[in-house]
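Of the protein chains in this complex, one is absent; all others appear in place.
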Amino acid sequence: MLEFNAQTIAFIVFALFSLGGALGVVTTRNLIHATLYLILSLFGAAGFFVLLSAPFLAAVQVLVYIGAIAILIVFAVMLTRSMTRISDLYNRQWLLSAIVAGILFVVLLAGVIVPVWGVNGTQIDRPVSDVVAGTVDLGKALVDQNQYVLPFEVASLLLTAAMIGAIVIARDDQE
Amino acid sequence: MNLNDFVSDPNLLPWLVPVGPLLAFFVIALLTNRSRLVPAASHDYSDHNHPAYKGLMVPAVTVPSRIVTITVGLSGVIAAWLISLSVVSNALSIEKLGKTVLGNSVDWMATGATSFTMGVLVDPLTTIMLIMVPLACLMIFIYSIGYMAHDARQSRFFALISLFAGAMLTLVVADNLLLLFVGWEIMGLCSYLLIGFWYEKESAYKAAIKAFTTTRVADVIMLLGIAYLYASTGTLSFREILYNEEVLHALAETPAIIFGGISAAGLIGIFLIIGTIGKSAQFPLHVWLPDAMEGPTPVSAMIHAAAMVSAGIYAIIRMYPLFEAGGHPHEGDLTSPLMLMAVVGSFTALFAATIAVAQNDVKKVLAYSTISQLGFMMAALGIGAYIAAAFHLITHAFFKALLFMASGAVIHGMEHGDHHVHEHAHHDHDDDHVEDAHADHGHDDHHDDDHHGEDAHHAPHFDPQDMMNMGGLRKTMPVTFITFLIGGLSLAGFPLITAGFWSKDEILADAWVGVSHGYGPHMLVFFLLAIAAFLTAFYTMRQLGLTFWGEPRTEQAKHANLGQGIVSATMTLPLIILAFFAIFAGFVGVPPSFPIFGPIFAPEVNPFFEFVKYTLLPEMQPPKPPFNWIPVLTSFGVALGGLYVGYLVYWRKPLTAGQEDPLVKFLGGVYPVLKNKYYMDELYNRVFVRPSQVFSDVVVSQFIDRRIIDGLLHLIARIFTWTGDFLKLLNTWLIDGVGDGIPEYVAQFGAWFRRVQTGRIQQYLLLVAVAALLILLVFAVSSGLLVQAAG
Partner (left out) sequence: MIPLWMYLAVAAGIFCIGTYGVLTRRNAVAILMSVELMLNAVNINLVAFWRYIEPLNMAGQAFAAFVFVVAAAEAAVGLAIIIAVYRNRRSVIVEDVNMLKW
């Protein structure tokens, strides 16, 4: 099954970070705390990326997700402070949502495990290749006209539009 | 087919006989009845017969209209008279009329293979009727000119008597029983309209209804007889039934469908005779005739002399062969119809004569006299004296018409006197209150008599028709007196010189033949008729004495006269003409074997007898009665005897004012019975009229009409309203309920369901998640993954 080596330990640590962070986000009342837990979870994800031989994505994750989005969320939390803190944490449908989430998890898990451990499992001990494409390949792929240049350009457009949109929406209208 | 053909062909000419008066009826009724409005209280309108409505304007015929009406009416009847004279002359020129006849018929209605024909027939019986009827009608028309000269509705009167005359002539020239019945019924209608001519008088309209309903009862039965005859023989034509031996024989042999004891001919005969009993006012249906005196006098003359009652007798004379079929009256074997006629006729003759003796109204005496004389005719026919009955019909028509019109003149004179008395009284009253005591007394007495609590100048209760108020009129109305006398003597049968004697004598002679052979019915007829003849003479003399002889018993009688001018001339002229006939009409029927008179008037044969006998089949023709002194002496005896007794009582010591009729003391307890007509009217009232009124009120009106018919209608209405309400309910529940319910339901559902849209996004998301899970589940199940997983 699993070898007990540094990879495994790293995996467990990062898993803890991710899941713990996620749980923290969902359960804390204090939003700053929630943001911090989010950052923790994102770190965990970044760690996963490293383990999965995608260093560029790990870097991007930290830079973009944590460095930009999480900070943005902090600002938003600060700008939208509610007056009272006595309000409920969860809304009325927490039970049903928990059930749904639980079932979803079971289903997903089943979808993950069955092919592996099931009768016709195809993933049992499949060898993993060690030859991995690097960041340079990613860079090439993103601008190669036969590959992903179009989505790349469209993504940039999307970002532009989002930026403009965010500015417009959040702008102070008192002029 | 134009008018020329009608005039030139003697067979077609009889069609034109009724045309004149019928056409006159339409013209007068539609065109000449112009009137102007006059105040009802004025003398133009109100008199004994028209009430003086206060403050109303009523229409009265204008004078130009009167002149046109009279012209049209007179021309109608004169045309009828001239045409009938032409027809008569044509008929008389035919040898043995009866074997061959004048006549013409048209196919009126198709009845299967054959068709029902209607037409005209002129045989000897028709001929003698055509001599009498148009002449009498013409006299009555002339009389009416004067009599109705001041009546507000003279045009209507002339229209109605024209229709009456037209109907009678139709009946006379008819060649079948149906056309006869048509004329019969039209006359019934006219009698209703004319008796009730002054319809504002209660007694008048009641009398009209009485006449109509009484004759109607008889007419229905007669119609049954006609129907039965038609059903038995398939025809109603006189020649085919009555001049046809096989038909008569067959009818006499067939038993009747009900009352199996008599033959078909007998039953039909009895029904037809019942029709005549009604129409000619025999017992027990005689009650309408005296009340019919409510009509104007020309109407009485017409109905009771010339037309209606004569029509009844004419019908049975016409149908005589049917009655005789199967029997031999001249040998004493009477069939049932003949027996019925003999009994009813002779009984009625005596019955009516006894009532006439105690009547004080001049017209009522004549009414009962008519009933009595018709009984004579019916009895004569019953014993087979065919010719005698026909003869008496003709002579009776003349002298009875004369008597009625003369009595009308008397009444007119009395009213004139009444008018005079009133004017005089007013004049005196206005001028001077202190008058000659005698005159004053008389006038005041008179006024007191008349007032009865009413307006002093109007509605006197003086009865101008009461003979007790008359007396001594021979001085003021001489022409009337002479003609009335002639008519009365003819009625009484004054020997030898009057027509009535000859006809009555022939009846008695025929009856005596049977008596001498010992036939029961003939004996009954002979004796009863003899007694009736005696009474006839007596009451005639009584009437003459009370009216004309002696001294006037009242002021009105003293001043009674007809005045001068057109009115009186038109009223007296017919009297004179008819008086002539009342004397000389009898001489056509003198038997040749009669001493002295026979050889003068009937050298070889009795002209009337010889002429009329051919109406019948040879086997049926009655044998000539041989001359016998006994009936002649009987006639002499009863006539002269009755006249003498009347003379003794009423002429030798004429009644004075206020004196009671000696008959009252003589008859004692019987007198009130006679005066009240044996209480027959009261009896009928109790037995028929009141029950039917009660029936019509209680049963028909209240029960059948209100409860059943109205109830049914209300029920139907109620059913419909229930249905409507039910449908409404159905509508509300079903249609509104469903139609409105469904949208409402949908709306309610929508209102309930839209609460899903809470606006909370997290709820939406939750729903999405749940839905996604479900879809996943479906996929999983369908693709078998779950099975795999389970495995």
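Should a chain be cited, it is by its letter among A and B, assigned in written order, with residues numbered from 1 in that chain.
Keep this in mind: a contact is a pair of C-beta atoms (placed from the backbone, for glycine too) under 8 Å apart; a residue touches a chain by one contact, two chains touch by 3 or more.
Everything numeric here is computed off the predicted structure, so don't read it as measured data.
> Where does the absent chain make contact, in terms of the chains shown?
Its contacts among the visible chains are A, B.
> On chain B, what residues meet the omitted chain?
Missing-chain contacts on chain B: residues 754-755, 757-762, 765-766, 769.
> Just the residue numbers, please: which parts of chain A touch the chain that's not shown?
Residues touching the hidden chain, for chain A, are 1-2, 7-8, 11, 15, 18-19, 22-23, 25-26, 31, 34-35, 38, 41-42, 45, 48-49, 51-54, 56-57, 60-61, 64-65, 68-69, 72-73, 75-77, 79-80, 82-83, 87-91, 93-94, 97-98, 100-102, 104-105, 108-109, 112-113, 116, 123, 126, 128-129, 131-133, 137-138, 140-142, 147-148, 151, 155, 158-159, 161-163, 165-170.
Following the convention adopted for this analysis, only the chains that are shown with their structure count from here on.
> With touch defined as at the start, can you tell me which chain A residues reach chain B in the complex?
91, 93, 96-97, 100, 103-104, 107, 110, 114, 118-120
> Inside the complex, what are the residues of chain B that reach chain A?
760, 762-763, 766, 769-770, 773, 776, 780, 785, 788-789, 791
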